[in-house]
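One protein chain is absent from this view; the other protein chains keep their places.
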């Protein structure tokens, strides 16, 4: 178990520390960062409490700065690296009817150029992954030509991919719906897979655990994409309904366990796997830094349980067609309380045994609430 | 058919003319109203083009004015009435953890008082219905006590209901989820029904067609609530996924047809029915005034088809257990193109035969785009 | 914890020991009972291994015998009681288009009479509950009149209810769909609640955990029906998709935990609650007796975890609006491994510490496989 747990490193997204909400309301909260530096500081605190979050993902333009080299140094001084660069083609008026899929070549070019600018940033931050999530889609039947949009998407991605460096990757994310309400241009793993397969080896898929239709067996997709060599990264979160963006493991811890069983089974934690484990959540009503701490702990805890799976007994039961024993072996791992062991794991590494309590006791929250006064709190708009 | 179509009167919501969007982006558009008066003017234009939308629903506080009597006169001068008053307890920081269900009696009192203020407004606008949609709910298991919240909801509603006048109604809307992501306090028609049944005769249920779980048979709920005497109003819209708030009839016109068949069957269009037919949609990317015109036309068109249903043949087929013939009779009504007849219906009443074309030709859009410059465009915030 | 666990008594259904399957295939297995007596013997073995299943529910006509008094004695001799009587109006050709809702009064009368015969059996078996699950519904729009069917259902139920004895209850089950594919006459808890409320105090609702639309918050319904005094019984099972009828807790153990939290919260385990906890599952491919053992253990285990919930800390966190702490307290109970404690609980009561292993070691399976040769294996047909 320890071996696998030792390999766990999670990317936390800078935007998790800013405000987020629903179309109905965005609640602010004291201490919310106003700058990318403050977001990185908060992320570093998550890492300091847990030892699990050594990388911070950025979102462009929300985290745009003049000097990315300086930002990288700033992060390193705090003990974290800059990670995945996430592009944004959904908040500009030009993108009302699409970005990489837009009928108008000028808008497509603008969206492509934005991605090329992101690659430039990656070169400076030392980031490996360009993650592309597109809001592209249509709200009404007839509004767009499904086939034509798909072809234009392929063209745009090829143009971007041509600029991806030899140590870099293009990661394409899929999502069932929202903000598009009728047709989404990259709605499922099949589409993402077909698109990246055409591009080449350094194009892979991002699986956001909240982006599927009800009833979808997500661990199957994990197993399949790992088998096909195309699972590039996760966006971890959880959901009861749609893309709820709740804390990973909060809605269905057993599902998270099953997903991590397949990650291990498919070699996703092997040294050469390249699989990035990111969070992508919205702490709309709960405290943000503890929310991220809880999230990385949830991943660690379920990974530790998954690592306990007795593969030998499981295989024996599978081979004998003993459904109940196979399931029993599987559940044994899930039902085992690994929290004491993980507390020891932390203690051995000089980390707080109880990161949630340690954060509460750290005074960090009081400090940022006192210091971060004035300015504009970060949110999805910036 | 004509008889039923003649009875159709739809309430359009003032907020449909303001900007709306998703949590990702709200797109503005030229000509968007800045004031409630401008919203009412737009609504009146919808009525002028279609003869179908004689009432405008208001939302408090978005449509708050000093003098509601003056507003009523203003609307009447434009040919429309003020209708349902919609309360809002989801945009104030105090309501982060609930409103009518909140643990803190001060917050509950504030939410109750808001509704009492709405009743005061109703007294001035001559509105019959107070519509309550609550964003109340929780995002995480354990966050709130489901049972306690339900009990407090009952208490709060009783306090409000006590102030509802003898000619007024309290209309309680239900919704599966959003903005709450784990537990919603009024998630289904059963809860709304149980709550309003306890209150009394003038408490009824609002059915928003986009507020159900996947697979829910909405026309069944329509039939059931009409049978129980508790269907107070509709919020019409359509959806492919969640609460997409698309134009009514756009996603599944056959479903709208089936709903209207049950409305007719259940006496929902009878003179004494009291059933309010409201729109509640978000024109995020399409033009708003034509969007409303298209919406009321869709309801009229499906009602006209539903009115064609040959009940005698249908009943005969049902009685003989002839499934295919019964379904065939049902589909015959749906498949009949009523548009020419409705064009004549309009012509006979001095209305444009083609309201969409008439609006485009009217110059209204160009005029408001020229006139409505400066100020702040209305949206869900105001 | 022990106090609540001590109160747990689960009804196992006789039909769980017979063969079941899908529309594609029913797999048989050696040792499957041929008679109701053999089913009861198997059920008694489940109780002997676990101490959790002292009652066997029967299904009429599948479990029809000449002498129910003798059957009751037979069961008692094996250490179990006869429980809920389940009616069946879905396997006779007459019910092709409905039973209690049928247009033809003769078919309705036949279906009513079947229920009256069930009440007669209850009088002999000493059963308290008549459980009614109806397959009634339609496959095509127009096939039936939704409203008329609902009215006839109400009439039929009233006729049956009139014969329910003072110590007996009528329990009405709801189900979203299947076998009806378009409209089901009792599709949701709201309908079941409205129908039983009209009947009277001894009419209550059965909640089958697999009978809801995707995304439905089942623990909310549990809380609501307990609050309304109308939750009569559970049919426990679990599902990933539709009415999969998998082992309870197998698909989403955390959901089962949440449900049992609300059962405790709502007084469902209080001495006077009257809430019946039944299993209703299909062991299509797994061994049946161990499948039932695993099932009752799952309920016990999740109840034990739910019983650990620290209500005081939870309430304090709720009151302070501390979402993460409230959720943390909630999850603490869920994450605690209660299996060692439950093994001790069993040992203290002279039960096998590991019921699954004890059953495997008991020789029972080999014995029934040797003895139960010839005859017709029980299934849904008999």
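Note that the chains are named A, B and C in the order they appear, and that numbering of residues resets to 1 at the start of each chain.
One rule holds in what follows: a contact is a pair of C-beta atoms (placed from the backbone, for glycine too) under 8 Å apart; a residue touches a chain by one contact, two chains touch by 3 or more.
Bear in mind the structure is a predicted one, so any value in this text is a computation, not a measurement.
**Q** Based on the whole complex, identify which of A:163, A:224 or A:336 touches the chain you can't see.
**A** Missing-chain contact among the listed residues: A:224.
**Q** Which candidate, C:22, C:123, C:320 or C:376, sits in contact with the chain we can't see?
**A** The one listed residue touching the chain not shown is C:22.
**Q** Tell me which residue among C:244, C:332 or C:354 touches the hidden chain in the full complex.
**A** Within the whole complex, the residue contacting the unshown chain is C:244.
**Q** Of A:91, A:124, A:163 or A:216, which sits in contact with the chain we cannot see?
**A** Of these options, the touching residue for the absent chain is A:216.
**Q** Quick one: say which of A:266, A:290 or A:355 touches the chain that got left out.
**A** Selected residue, touching the omitted chain: A:266.
**Q** Considering the entire assembly, which residues of chain C contact the chain that has been omitted?
**A** Touch set of chain C with respect to the missing chain: 20-25, 27-28, 90-91, 93, 96-97, 135, 139-141, 176-179, 181-182, 214, 239-242, 244-247, 250-251, 284-286, 380.
**Q** Residues of chain A in contact with the chain that isn't shown?
**A** These residues of chain A touch the chain that is not shown: 96-97, 103, 139-147, 150-151, 176-177, 182-184, 187-191, 193-194, 212-217, 219-221, 223-224, 226-228, 254, 258, 262, 265-266, 314-315, 317-319, 321, 323-324, 326-331.
**Q** Tell me where the left-out chain touches chain B, residue by residue.
**A** For chain B, the residues touching the absent chain are 214-215, 217, 240-241, 250, 252-255, 285-287, 290-291, 294, 301, 323-324, 327-328, 331, 334-337, 339, 356.
As a convention for this text, only the chains that are shown with their structure count from here on.
**Q** Starting from the mean Cα coordinates of chain A and chain C, work out the distance between those two points in Å.
**A** The computed centroid separation for chain A versus chain C comes out at 40 Å.
**Q** Compute the distance, rounded to whole Å, between the mean C-alpha positions of chain A and chain B.
**A** 37
**Q** I need the residues of chain C touching at least two other chains; which ones are they?
**A** Residues 214-215, 217, 254, 323-324, 327-328, 331 of chain C touch two or more partner chains.
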